[in-house]
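All protein chains but one are shown in place.
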Amino acid sequence: MIDAPFLLSIIIIMPLLLAVGVVVSVTQRVAIKIAPWAALPALLAGLLLDDGKLQLPGMLINSYLLFDHTGRLFLLMSAILWLATGLLHQAHSGALYAQQKIVFKLLAMTGCFFMSLAGDVLMFMTATTLTGYSLYGLLAQEKNTTTREAVNVMLVVLVVSDIVLFELLQLLGMHAVSVDFIAMRQAFVITEQMNVQFGLLLFGLGAKIGLLGLHFWLIPVFITSHLALRPALISFVFSAGFIGWLRLFPLGEVHYPAIGELLQWGAWLMLGYALLLGVRQIHRRGVLAVLLMIVTALWLSIVAAILIQPELWLSLNRNLVSAVTQMGLVLSALMIGQGLHKHKPAWKHRYALTLWLAIFLLTVAPISLVSHFVSVNSLTVASLWIGAGLMMFILWRTHFMLLAAAEASSKSGGHKMRHTDSSVTHYLFSGLVLVGLMTAVPNLKMLSMFTVFSLFLLLGSMLVLAWLTRFYKPTEPSQLMSGFIMQQFKQGRSMIMEMTQYLDIYSNRLQKSIKKRFSPIFVLSHFSRYERSLNRWSVALIIMVLIGLLVSVQGLLNQ
Amino acid sequence: MNIPMIYALLGITLFSVGLYGLIVREHLLRKILALNIMGSGIFLVLVALGKRSVGDLPDPVPHAMVITGIVVAVSATALALTLMLKLVEVSGSAVLHDAPKERS
Amino acid sequence: MEAIDIALGLFDLLLVFLLLWLAWLVMSSEDLFKAIVLFVAFGLLMALVWVRLEAPDIALAEAAIGAGLTGALLMAALDRLNAVKPMPAAAVVTSAKREQPSLPSKVLPLVALVLIVLGLGYALLSLPDVADGLVPNVKEQMAQSGVKNPVTAVLLNFRGYDTLLEMVVLLLALLSVWSLGGVRKLSPRNTNPVLASLCRVLVPVLILVSCYLLWVGADAPGGAFQAGSVLGAAGVLLLLSGWHVEQKILLWPLRFILVLGSGVFIIIAAVLFFTQGGLLTYPVAQAGWLILLLESAATLSIGATLAALFFGGIPKSRVDQ
Amino acid sequence: MGGLLSDAHWGVLLILLPLFGGLCSFLWPGAVKFIGLATVSAVALSVVGLGDQLLTTGVYHHAVGGWGAPLGIDLYADGLSLFMLMVNALVGLGVSIYALDYFDQGEARRFWPLWLLLLGGLNALFLSADIFNLYVTLEIVGLAGVGLASLSRSGAALDGAMRYLMATLLGSLCYLLGVALLYHSAGTVDIPLLAERLESTPPVWAALGLICAGLALKTALFPLHFWLPKAHASASAPVSALLSALVVKASFYILLRLWLEIFSVRTEGVDDLLGALGMAAIIWGSLQALQQTRLKLMIAYSTVSQMGYLFLVFPLAAAGAFSAWSAVAYLILSHALAKSSMFLVAGNLMHFGGHDRIADLDRAVQRLPITVGAFALAGVSIMGLPPSGGFIGKWLLLNEALNQGRWDLVIVMMIGGVLAAAYIFKVLGFAFTQAPVTHEPKGVPAIMEWSALLLAVAAIVLGFLASPLMLILGIGETVQLMGAGQ
Partner (left out) sequence: MNWHTWIPLFVVVSSLLPGLIIFGLPEERVGLRTILNLTGAVIKLLLVSWMIWGVYQGDHFETRVALLPDLDLVLRAGPLALFFVALSTILWLVTTIYAIGYLEGSPNRSRFFGFFSLCVTATVGVALAGNLITFLLFYELLTLATYPLIVHRGTDTARRAGQTYLRYTIFGGALILLGTVWLYQLTGTLEFTPRGFLTHIDPQHYPALKIIFVLLIAGLGVKAALFPLHGWLPQAMVAPAPVSALLHAVAVVKAGAFGIVRVVYDVFGVEFSADLGVTTPLAWIAAFTIIYGSLRALFQDDLKRRLAFSTVSQVSYIALGVAIAGPIATIGGVVHLVHQGLMKITLFFCAGNLAETLGIHKVSEMNGVGRRMPWTMAAFTVGALGMIGAPPVAGFISKWYLGVGALEAGQDWVLLVLMGSSLLNCAYFLPILYSAWFKPTPKSWPEEHHFGRQETAWALLLPPLITALMALAAGLMTGLPFSPLEWAKIIAEREFYQP
């Protein structure tokens, strides 16, 4: 392992240089060629470099790049996913796709790497906003209005969550001695209004990973996003959401059983809601959005457990991170791979095999963490098992529905996807699943025989259940948007617009009326009448006499 | 109430009559006359009060002042008359209008 | 003795009453010509008052300038006024009636008038009965003044600076009149023989009188201003009788004479300034001569100025009349 | 010449020179411009001479004819009169340079003699210490002013001149009656002696009343300002500059001088009356100025308003503080410079455009940048914005008013400043906008533009010369006396 922290900076500088290259017309052609491989240095660094810290002298307020275990794992995940995005982009759009897209892509990539390497809070905020806005730039390129609307909602949520996070950091900043994560965590520990700050954290970070109240943007964006952008989306969501938790929230150092209980029940609620949504959801990527919600629910239950028994954190830390990255990779694999079987019947068996493996890996990740809680917190164990079961059930159900749909369409001769680029997706699909397998290896070792057996039992039962319910089709497809909240949002916006519009109109009208009534000419006109009378000789001289008399009388008085 | 005091009182009455004329009468020639009468009134006051000196020689300084005053009065009157004539030539009336017409 | 005093007292009261009545008439008379004639009469009575107040110099000046010349100027102005805008008597009356001054603008001045008279009267009455002012100072310094007549001494020596400025005032008046451009020439009178002969007799006499007044000024009432005004009267008489100044005198000599009075004064002041080191400090020995020189120059220029003022505009030569 | 220079009587020179110049220019109309300019510059030099003489030897005192106070007439020059002489010299120089090119041949021949005699009269007025002598100089200034005002012989000019003549004569006669009363109650006409001999007896009060009324009429204080706008607006430009800057100030100077010496001890109520009239003048003058559509009338009304500022000093002077006097002297100098520059600018615009309607200042900025620049700088001084002399005057006056807790004066001064800004920027606003070109513009000679600018710049530079000028004001104990007296 090379101990050279300065190499870390290359990870960030490389994509930026390429972005500049793309913009400058001279080097545009070369830069576009290299663009897809921009994630390579991050991958190599993730593999070869050992932990370290790089102090950036001028940058922000004494900020530095931190490269530790969680950083490494998330960096690897983002690197792989961005590599996949690059390849998919090149494969799918073929021709020299819009220069604007590449610039946004490279910027988003830099942002993601920055997030995993950020050593201090402000750097992390910069990275999140950079990625958020450039991803928005990428997603908003689509022509049809529904995607536009969905992505706009996403942006609004992102911006609001950023502002909330910024306020939280300011609240912490008051107590923190400096701006980096460690100091922030101490600040978190010693604050009095813990619940206010935890609420802000939950809102700020939850918005990105689809917390219950803020999940409405997730499904539409997952469904409408362009094929090549899906891995990037997952990488942004996972790193923006989970790195924030891991770095900012002092897991293991703070003991708040009250909040823990509340969070636990929140997680249960989320799981129930996810089940409801999953069943009603027919679109294959919509389902994956629900899966993401389930993952978040599991994460919250784990956090709740740690809040109740902080000492669990030490042992749990490493596997939790690897489990999360594993789930991320598998989810992104499913995002690309699901539904591939339609156009390449020959690859059907390989596809079925990888799908099975993916589902297995996805569900085994939470189960592998069960061993930590088995003796301590039964509720968390139950939620983990239920979560895994739910995931399996929903995945299988969508798989069977896809199979049924495939038969129906093959009978009616549905449209054929373009064949050429689907091969790349195949390879990437299986590649990502294999990488997921590799990250899962350390966790699998932890599995006891009993858990493996019960896992397979669960797998079988879920398979049967999914097979039975594959014919139940929800009557009307769930709208693209979870309608109700969107309407509220729209009406609220228009109402505010009108209210402040009146403010504008009234102030103009007020100004005009003042000008008309008290205009100087109006006031002065009746002064000129007095002036004319003053100009008459007799009046003036009488006044003069009066003044003379006044003066002499004055003299007499105070003689 | 000796003689000089009477004449002094006459002087101030003449001054007031002149002032009254100046205020009330509108024709410029009359105003010039009024000014002259006021002037004589003031000269009267000057010389009359000068007479109160003991001995036979009345105070010569007011006399000198009055002679200067008379010359100044005549030059002012001459100028006023010429100005009035020019004004009449131009504006046609020897009365200082309060310029309602020229109020632009 | 009392009889004379009583008579004189009665005479004074009569004079005071007459003057007041005349002043009121001048102010309230409707017809301008009448007003001017009354004003001339007022002037003559004023001369009488000056005699009563033992101010012979002023009496002379008042008679010559106050009554005579101002009267002439007013008459000439009225004549020109009628020539420019023949003012029908009715027009004057109607104009007066049209703007019949409303009651307050009539009563208010009267009230103000009465207040002024009362105020000033009270002020005068509280003055001490006997105050000899600057008489002692004048008596002391009379010796050095170089003249015997105290008024001339004050006028030309003690307060010579005032006289210098006064000459400038006279010149200024003339300058302004000339800068206003010529007024209409007097309406041409057919020079009737009586006026011509009177003029031939009277002018030399007037010139003689002015010279006498100039000379006697040093010792007795007289002096530059009285002499000058008499000379001016002579000039007016000549102008009235249609006499015209020749071309060649018009340009430079006339201006020289007009400027002579103040010019000499300033030159002497400058000379004295350089020699004596002060403004108008006459050396005691030559004081008398210097005053005489000043007075003669002043007489000449006053006469010319007063005549020119009567004439109105810049006298053009006969050619471009 | 050395001996002559050091102890020479510069004062006498100041009086004789202009009179002599006036006579020569009357005698030799051909060389009138040369004589005029020579005399004015000679006067300016002698003012400088007098200045350094005063600085070295203190107050200048000269008995005319060697007769001494009660009998003869005294010339007296202290800080205040030197300041006024400086105003004369500066504005006189500027206006004379302007007049070189402004008048055609005929008018020039009539302008210069009158102007030089006026200058002589003003110098005599500022130097004399004898109230009857002041009357005669007042007459000279009055008649010369009327002569100059009626120079252009237009209908409006004659009407204005007539009103001005009537007002001046009436004012002088009242003043003369006042002098008579003073003479007969104190037996002398010399100011220092009067100061010693006068007690508060009824005649003195009557005299005070008459003199205040007469001089207020001549200074066009608020209710008696009816003659000023027409006279100053209708006269030709350099003449209205002289009238506004110098002549109006002369009668104020006499009132100030008499107040300083004779009356201040006895008057409590009267100075508040004058202060009240001053305040009314500021407000009324500005309001009227705002309404005028013609530039020269506006500037004339602005004079009425600015004169109000000068009268504010009377209520403050009761405590005899030195800063009140220096404030008023400063205001006089800066107003004289700024106002004369403004009238010269108005002259330029009339000469260029044939009219001075404010609304149709057709893009004057583009065609006459120097003139509009001069107007702007002069405006800055009139408004009392910082870099200018007007600001220093306003600052001192404000300081003094606050010192004595006179809040009414402070408020009025503020309103006056804002109103002044209103009507000045109204003109500047129009200078930028395009108006329909109604006439064929006539070129304005460079001298006329530059002399206007020179005066305006002087008003601004004045702002930076505060301390040396205050030193000059300090000469002569009259001001200190007042201060020390209280």
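Note that the chains take the letters A, B, C and D in the order they are written out, and that residue 1 is the start of every chain.
Throughout what follows, a contact is a pair of C-beta atoms (placed from the backbone, for glycine too) under 8 Å apart; a residue touches a chain by one contact, two chains touch by 3 or more.
Bear in mind the structure is a predicted one, so any value in this text is a computation, not a measurement.
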**Report entry** In the full complex, displayed partners of the excluded chain
**Finding:** A, D
**Report entry** Contact partner of the left-out chain, one of D:M86, D:I392, D:V444 or D:A459
**Finding:** D:I392
Query raised in the report: Taking the entire complex into account, which one of A:V30, A:L48 or A:I163 touches the absent chain?
Result: A:I163
Report task. Based on the whole complex, identify which of A:D3, A:E407 or A:D504 touches the chain you can't see. Result -> A:D504
Report summary line: Those residues of subunit D that touch the unshown chain are 363, 365-366, 369, 376, 380, 383, 385-387, 392, 394-396, 398-399, 402-403, 410, 414, 417-418, 421-422, 425-426, 428-430, 432-434, 463-464, 466-467, 470
Query raised in the report: Footprint of the hidden chain on subunit A, which residues?
Result: 56-63, 100, 122, 125-126, 129-130, 133, 137, 140-141, 148, 152, 155, 159-160, 162-164, 166-167, 169-171, 173-174, 497, 500-501, 503-504, 507, 511
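Just so we're on the same page, only the chains that are shown with their structure count from here on.
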Report summary line: Averaging C-alpha coordinates per chain, one finds the centres of subunit B and subunit D separated by a number of Å equal to 27
Query - Whole-Å gap between the CA centroids of subunit A and subunit C - result: 108
Query raised in the report: Listing for subunit C: what residues touch at least two other chains?
Result: 101, 105, 109, 112, 116, 119-120, 123-124, 127, 131-134, 138, 154, 158-159, 162, 166, 169, 172-173, 176, 180-181
Report summary line: Residue numbers in subunit A touching two or more further chains are 535-538, 541-542, 545, 548-549, 552
Query raised in the report: Which bits of subunit B are touching subunit A when the two form their complex?
Result: 19, 22-24, 26, 96, 98-100, 103
Query - Residue ranges of subunit A in contact with subunit C within the complex - result: 538-539, 541-542, 545-546, 548-549, 552
Report summary line: Residue positions on subunit C within touch of subunit B in the complex are 9, 12-13, 16, 19-20, 23-24, 26-27, 32, 35-36, 39, 42-43, 46, 49-50, 52-55, 57-58, 61-62, 65-66, 69-70, 73-74, 76-78, 80-81, 84-85, 92, 95, 99, 101, 105-106, 109-110, 112-113, 116-117, 120-121, 124-125, 127-135, 138-139, 150-151, 153-155, 158-159, 162-163, 166, 169-170, 172-174, 176-177, 180-181, 183-184, 223, 225, 302, 306, 309-310, 312
